[in-house]
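Beneath this line is the structure, given in C-alpha cells, with notes to follow.
One protein chain omitted, others in place.
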Amino acid sequence: MTQTQNDTHWITEGLTVESALEHVYAKNGFHQEFVISKDSLRELAQRFRSREYFLECLSVVDYPDHFECCYQFNRWDKIHRVLVKVRNPDKTHPHFPTLSDIYEGANWYEREGYDFFGVIFDNHPHLTRLLLPETAKIHPMRKDFKGDSGTDVEDVLALIEYEDHQYEKVSQELKNKYQKDYFINMGPQHPSTHGVLRLLLHLDGERVLETYPVIGYSHRDHERMAEYKNYLQFTPNMGRMDYVGAMSFNFGYIGLIEKALGMAPSPRAEYIRVFSTELNRIASHLLWLGTYLLDLGAMTPFFYCFDDRENILDMLEMLTGERLTYNFFRFGGVAYDVPEGLGDQLKAFIPKMRGRLKDYKILIEKNIIFMKRTKEIGVLTKDQALSYGVTGPMLRACGIAYDIRKAEPYSIYPEMNFEIPTFPGCDTFARYQVRLAEIEQSLRIAEQAFAKMPEGPIKGEKAPKVSPKVPAGEFYFAVESARGHYGEYLVANGSANPYRLKQRTPSYANLSSLSSMLSGHLVADVVAVLGSTDVVMPEIDR
Amino acid sequence: MNELFRIILSLVIVIGFVLINSLVLVWLERKVSARIQLRRGPLYVGWFGLLQTFADALKMLGKELIFPKNCDKVLYFLAPILSFAPVLGAFLVIPFGQHLVIQDLNIGLLLVFAFSGLSFIGIFMAGWASNNKYSLLGGMRSVAQNISYEIPLLLSSLNIVMMAKSFRLSDIVRAQAHVPFILLQPLAFIIFITSALAESNRTPFDIPEAESELVAGFHTEYSGLRFGIFFISEYTYVFISSCVATALFLGGSHGPFLSGWAWFLMKAYFVVFVVMWVRWTLPRLRSDQLITFAWKVLIPLSLFNIICTALALQLLKQ
Partner (left out) sequence: MSYITNIFTGFWSVLAGMVVTLKYMFRKPVTEVYPRVKKPMFPRFKGPTSFVVDEKTGDHRCISCELCVKICPSLCITLEKERGEDKKFHLKEYKVDYTLCSLCSLCIEVCPTDALTHAKDYEIPALSQSEMINDFLKPFREKQKTSQPVAP
C-alpha cells in the first residue's frame, strides 16, 4: 500500500525543519518523518489537529547524546502516519513543550514520559507520576538506570507515610474548599473497576463532578523488560499485557519483528493466526459482555457468556495448550499445527454462537432496563475521540469506520470478506452494539480463514531458529486488538535486543477519555461507562 | 392469660419457622439461580445440598463481630435488629390456613404494611452508622426508594380491599373462594409484585446494596452474624410479600384436594420463585430511574386502576 504524499507541504511550511525523510510504508510503517525544532512543535501539532489527524502515540527515547520525543500523527480515513521527532540534548532534565491542551490524549503520554524518563513538559497542567508511585525517585526507562537501588520495604513505608501526609493535607484543603461536595475512592479494590483501577470521584450527592483515574497498580515495565531480553525471550510477555485478548498482542509483536526482518510467515501459519486471533477476539468481547452486564446488575448473562467463552478457550487450548496467556506465535509461523478435531468443534461452535447471539439480543438488547441504563450515557463525541486518540469499538461507536484490519490491512485480512460495524450513537449502547456486531463479523472471518486454510508447513522457510538480530532502524506495526489500535514502535540498533520498544496500547488512550465522558452522570453510571470502555488494566499499566 | 401464652408460643414458632424458612429460601435461590445460569448449585451438603445454607450459617456464626473504626456503636448494633424485628411482627396476621392465623385483626393488611414500612429505618441506620461513604449512599437510596414504593404498594392493595370490603386478611381470602382476585385485578397484581420487589431491595431494584456500584451498599461494613441478620430479614421480607400477595391475589388457602395451609405455602413459594426468576433475569435500574418509575408509571397506573375498580363496583351494584 503505497500512497503519494504530494500535497503534504502544509505540514512543515514555514517551520524550522532539521531533517525530513520519506519512508517506505511497507518497510517500516511510516509514511513521513520530520525532525523539527522544539519551538515549532506546538504549531505543527495545531496543524495536524485542525486537519483531523489524531495523536497516535508519543514515545520518548533516550539516545546517548539526546532525548527524543517521537510523536506519531495519523488519520482515520486515509492512513498517513507521520513521525515527528523533537530532540533535546539536555541529559538531566530535558524540557519539551506540552501538547496536552491541543491533544487531550497527550496528557497521559507526557506524564508517562516524565515518569519513565524525567522529561519535563512545560506548562503541562498536572505533571506528576502516572504509573510509578509518587514517592519513586527513579526514572526506570533511562539507559543509565541500573536496577532499583532502594530496598522495597523502605519504599513502601515511604509511600504509606507520603500518602497519609498527602491525605491529611488534601482532605483539609478540600474541607475548606468544598462544603457540600465529597470525594469517594472507587477502587483499587472494588467489584467493578475491572482489575486494579482507582477512580477518585468528586461527588455532589450522587452526581459526579470530576473523575480522576489513578493507574499503575499492576505496572511491571514491560518496555524495560524488552530492552533486557532478546527478541525471542520477550514473546511470553505479550500474553501478560492484554490477558483477555492475548492473541492480537502476539500478532502485533511477531508481526512487528517479521516486518523489521523483512520476512513473511508461511501461508498456512497466516490462516491459523487469523482464525485463532478472531476466536480470541470473540472470547474477549464475550468476557466484556458478561462483566458489563454484571456491572449493570444482571448476573445471568455473565454465565451464558462464560459458557460460550469456555467453548472458545477449549478450542484454543486444543490448538495452543494455553487458555489465557497465549504464547503461540513464532517468528515466521506459529508454534503448533491445527490438531485433529478442532475443525469439527469450530463447525459446531459457530452456529451455536449465532443462536446465542439471538438469545442475547432478546435478553439484553431489547430489555427496557438495559436500554434505559445505556442510552445517552457516557457520550463521547467525534471531536473528543480525536483529541484523546480513542480507537477500537469505542471509536466505531462514534460512527467512524476505523479498523486496522481494513485501514492498513496486515496478514490475510484483505482476502477475508467482512464488514466493520459502526453505530452513530456515541454512547454506551452504541459500544455494546458495535461489540456484538463484531462478534458476528469475527465468526465470519474465523469461518472463512479456517475453510481457506492451505496445507503446508507452519513455519516459513526463513524462520529463525534462534532469537533473530533485527537490523538497525525504526519500525511501527499496528494490529486491531479487541480493544482497538495496538501498535508497537521499535527502535532497533542491530543487536540482539531492542533499543526501545514502545507499546501503544488501546485501553490506555480509551481510559484517559473517561473523565470527559463522566461529568454530570450519577455514581451508577460510572460503572456503566467504565464498563463500556472495556479496559484491561495490565495492558494500561504494562 | 391464655391469649398471652398463645401469642408467645406462636412467636416462638414464628421465629423457628422464619429461620428454617430462610434457610430453605436461600437454598432455593441458589438452586434457581444455578439452574438459570447453567450451573448445578449446592450439591453435596445434605440432600441436594439442602444443608449447604445451614453450614454457611454456622460459619457465619463463628465469625468475629467487628465494630468498624469511628462507627456509631449504638446505631450500628441496633440496625440489624431493627430491620429484622418488624418483619417478624408482620407474621401476626398472615392467614396460613382457614384458622391458622395468630391474630386475625380487622386491620390486618394495614398492620403488615406498617411493620414492613419500618424495616428501612434499620437499613438507613446501618448506612449512617457504618461511617462509610458507600454505606451512606446505600442508606440514602433506600429511604428514597422505600418512600416512593410504599405508595403504589398500598394503592394496588386498595383495589382488593374495595372488592372484599375488609382489611381483615381472612375476609379477603374468603372473598376469593371462587375466583382469585388475580383474574379480576391483573394490573394491581403486577403493580403489587413490582413494588414488593422494590420494597425488599431485590434486583432490578436493589440499588441500596448494588454491589457493582456501592460494593455492598448499606451492609458493606457488616460481617458475621450481623450480616446474617440482614440477609435473613431480606429473605423473610420476600416471603412475607409473597404471603401477602398470595392472600390478596392468589386465593390464599383455597384450592382443591390438599389442605389449606399446603395450598397457601405452595402459592407463596411459587411467588417467591417468580421473584427469584425476575432477579436472575434483569439488570438493575439506576436510582433516579427507579424513583421516576414509581412516580410516573406505577402511581398513575394504580390510581387509574382504583378509579376503574370503583366504577365497576358501582356499576355492578346497580
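All chains are identified by letter, namely A and B, in their written order; residue positions are counted from 1 within each chain.
FYI, a contact is a pair of C-beta atoms (placed from the backbone, for glycine too) under 8 Å apart; a residue touches a chain by one contact, two chains touch by 3 or more.
If you're wondering where the values come from, they're calculated on a predicted model, not measured in any experiment.
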**Request:** Name every shown chain in contact with the chain that has been left out of the document.
**Result:** A, B
**Residue among A:Ser59, A:Thr135 or A:Thr300 touching the omitted chain** = A:Thr300
**Request:** Taking the full complex into account, find the residue in A:Thr277, A:Thr320, A:Gln448 or A:Ser532 that is in contact with the omitted chain.
**Result:** A:Thr320
**Prompt:** Pick from A:Glu18, A:Asp359, A:Glu376 or A:Glu461: which residue touches the chain that isn't shown?
**Reply:** A:Asp359
**Asked** Of the residues listed, B:Leu9, B:Leu38 or B:Leu258, which one is in contact with the missing chain?
**Response** B:Leu38
**Asked** Any idea which of A:Phe234, A:Trp288 or A:Phe450 touches the chain not displayed?
**Response** A:Phe234
**Prompt:** List the chain B residues touching the unshown chain?
**Reply:** 32, 34-40, 43, 190, 277-278, 280-282, 297, 301
**Residues of chain A in contact with the chain not shown** = 229, 232-237, 240, 300, 304, 307, 310, 314, 317-322, 325, 327, 335-336, 339, 359, 362-364, 366-369, 466-467
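FYI, only the chains that are shown with their structure count from here on.
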**Asked** How big is the gap, in whole Å, between where the Cα atoms of chain A centre and where those of chain B centre?
**Response** 47
**Complete:** Listed in rising order, chain B residues that touch chain A in their complex are 33, 36-39, 133-134, 137, 203-204, 206-207, 210-215, 280-289
**chain B partner contacts - residues on chain A that touch it in the complex** = 182, 184, 190-192, 206, 293-300, 302-304, 307, 363, 367, 369-370, 372-373, 522-527
